[in-house]
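Below: one structure in C-alpha cells.
Apart from one protein chain that is not included, each protein chain of the complex appears where it belongs.
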C-alpha cells in the first residue's frame, strides 16, 4: 500500500481540543484570535471541537487543562507559551507528560517558518508529543501568534489523522 | 533562636488534601482505611481537610487530582502507588511537578520502617517534594498500607508546618 | 585543506552491521527488504558487512544486538522501531548508550523526507549517536520503511567515513 | 494477611545470576571471592544459580552480561564497580535499564554498613532496580568487597522473593 | 505591529563576548581566526565587544569563562567544541546552565549548512540557550570552523536583538 493510499484510508475525522495559553487572553484583555482560527479551520474539515479553554501562563493550570482536554479529545492543540519570555512555560509543563516526543513536528514547523519569516524561526520552541492514556492521543504545542498558528495548522491538518492512527497501532 | 523555639513559633494549622491512589479503592471494592486514617489523625491536631479523592493507578488521573488539591490545600498527601508492581505509577506521575524533591523524607521514612519491619523497608519508594505555584506547597507520596501510613504520618505531623514555613521563605 | 579534500583523504571503507528491529520480520512473517537493501548498497561501495540480525521490538533484545554488533563493526545501522506505535522502542533503547547524540542526522533526514513525502516526515524519530567503547563507533537508527531507508542511506553513504574519522580524533 | 504471613507464602526459590565486574578478576589476576560467596550462600537456601560471568569495568560488557543473565535468571546480582574510582561504571551502565529504581535498597544497605564500618559507608553507590522484560526481574548492584557483599546479601536473602512477587503483580 | 516593524523597533546594539574553545588555540599554536571574525563582524554593526577569552576543551574552564562573560555581556558566543571528537565538550558543559534551550537555532544553522556543504551538516551539534541571571542573556555555541561561524553569524546578526528582547519580557 503506497504512502498516498495509506493516508486515504485513515479515519477522516477526529475530536479536538484547543487550549489557549496566555496571561492577557485569560484576563479577557484580548481576543483569542489564534484559538478561534484553529477551531474554525479544523471544523471546516468536519472535525469535532469538544473542548476549549483559555489559561494563564501557569504550569499547573496548563497541565490540568490538557488532562481535562484528553478526557474528551483525541488531538489537543495548545497555542501560546512556547517562546522564550520569562512566563513561557508550556513546553516545560507538558513535555513530562509525553510518552514519545515528536521532535520532527517542531523541526518541520520551524523549516516552514524559516521559509516564511526567515531566521526569526529560531525563536519558537514548538513541539508535539504522544500521550498514552487508555488510548493514545497527540498534543501539539503551537506558538501564540496567528501567523505561526497558520503555518503549524497546515502540518496538523495533513498529519493529525496519520499520527493518531500510528500511535494506536 | 533554638530549633525547638523555631518550631514552637511555626503556624499551628494547615489545610490538607488526601488522595488515595488505588485501582480497587477507586472501584469501591475496598474501604479506604489509609485515607480515613490520615484525615482523622491530622484533623485531631486541628488541621483542616479541604480535599479528598480516590483515583485509580493512572498517571493523568493522579496528576489531575493533585493539581485540584493544590488549588485548595497547602499540604497534599497521596497514599498508594509508590511500590514496584506494574501499576505503581504515583512517583513517576508526580516527580516532574516537584520544584525540589525532599529526598530526606523517603530516607527517614524507610529508616523508621526498617526499625519496624526490617529489610522489607526497601520495597517502598515513598518520597516528597515542594511544588511552587503562587505559593509553595508540599506533596507527600506515601505507600498504601496502613502501617506504612502510620509510620509516615509521625514524620508529617511533626514536620509539615516546618516544611511549609521554610518553603515559603 | 578544503572540505572536499578533507573527505577525499578519509579512509574509504568501514565494517558495518545491520540490525532489523521488527516483530513481524523476527517471526519470519515478512522479508527484510530494508535490511537487505542497506547491506547491498553499502557493500557495493566496498564496505564489509560483519553482522546482521533481526530482532523483535523489545528493548533488551535491541540493546544486546547493538552491543554484539559493536564488537565487530564500526558503523551500526538499525532499521525499524523509530516511529510512534506502542511497540516502537528503538530510540528509547539506544539513546542511553550514546556518548554524544548526533541530533543533526535526524534533522537532515527529516528535511530530505519532507522534500520527498511532505509533512509525513514528522512521523519519524530517526536519530544517530556516537558510542565510545575502546574505539568510537557510530549508530544510526533508521525507520523500517524502504523509502525512508533509501533517503537515510544517502546521508550515511556520504558521511559515515567522515563521522567515524572525527569521532576517533 | 499480616506482613509475616505475606512473606511466608511467597515462593521460596528463585533462579539467580552472579556477574562480577572487575578488571583484575576478568584477567584472572585474583580469585572472585565475592562472586563465589554469593553463589554459595544463595544455593544453600535452595536457589538455583543459572548464570555466572566475570567482566571488566566496561559499560557495554556489563550491560551485555546483565541482558544475557536476564534471559535465564529472575534475580541478577552484580558485584563490583559501584564505588568512585575512575573505572567504576556499573551504576551508570545499568541505571538506564531500570524501569523502577529501588532507592531504598541502597539506603538500607548503607545504613547497615554504617552500623558495621561507620562513615566509610558513604563510599558506596550500591543500588537496585526492577527491569521489566516479558516478566519483571530484579537487579542488585553490590560493591566488590567481600564484607560489603555479606552485608548486602542479608537484605537480598530476606527480600528477593518479596520483591519479585510484588514486581510481578 | 508587523514582524518587520517589530524588529525595526528592537534596540540596535548589544554587548557581546567571544569565547574560543580550542586546545590548540589556547596553547597559542594557531591564530583564532573564527574568534576574530565574530568580533569584527559584530563590531561593524555597532555592537560592543566586552569580553574575549581562549580556553582549552575542558568543561570547567569553559563554564567559568562563560560565567565571567555573562557578568559583562548580553550575548555570549562560543566557537569550538561542538563536534564529535573525544575532546568536544562545549555543549555538555553549557547545556546545564540553560534555562531554555533554543533548539531552533541549531536546526536552522544546520539547514543553512546543508544548503552550503550538504550532508556534512550532520556533524555539528551547535545550539543556543537562554540563561537567566539578574537579567536574561543568550549564549550561542558555534562550531570552530570559520565557514560554520560565517553561516551561524548570519542568524545571530539578524536575531540576537530579537532574542534578547523577548527573553527579557
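Labels for the chains are A, B, C, D and E, by order of writing; each one numbers its residues from 1.
Throughout what follows, a contact is a pair of C-beta atoms (placed from the backbone, for glycine too) under 8 Å apart; a residue touches a chain by one contact, two chains touch by 3 or more.
As the structure is a computational prediction, the values presented were derived from the model and not from experiment.
**Student:** What are the shown chains that the left-out chain touches?
**Tutor:** B, D, E
**Student:** Of the residues B:32, B:74, B:88 or B:107, which one touches the chain left out of the display?
**Tutor:** B:107
**Student:** Tell me, which residues in chain B touch the chain that this view leaves out?
**Tutor:** Counting over the whole complex, chain B touches the hidden chain at residues 3, 7, 100-105, 107-108, 111, 128, 130, 132, 136, 154-155, 158-159, 162-163, 166-169.
**Student:** Quickly run down the residues of chain D that touch the omitted chain.
**Tutor:** Spelled out for chain D, the touching residues are 83-88, 106-107, 110-111, 114, 117-125, 147.
**Student:** Please give every residue of chain E in contact with the chain that is not shown.
**Tutor:** Contact residues on chain E toward the absent chain are 58-60, 63-64, 67-68, 70, 96-97, 131, 133.
In the analysis below, only the chains that are shown with their structure count from here on.
**Student:** Treat touching chains as neighbours: how many steps, at the fewest, connect chain C to chain D?
**Tutor:** 1
**Student:** For the pairs A-C and A-B, output the one whose chains share more C-beta pairs in contact.
**Tutor:** Per the contact counts, A-C leads.
**Student:** Using Cα averages as centroids, what's the distance between chain A and chain B in whole Å?
**Tutor:** 34
**Student:** What whole-Å value do you get for the distance between chain A and chain D if each is reduced to the mean of its CA atoms?
**Tutor:** Roughly 45 Å, centre to centre.
**Student:** Two or more other chains in contact with one residue: find those residues in chain B.
**Tutor:** Residues of chain B touching two or more partner chains: there are none.
**Student:** Can you give me every chain pair that touches, using the contact definition above?
**Tutor:** A-B, A-C, A-E, B-D, C-D, C-E
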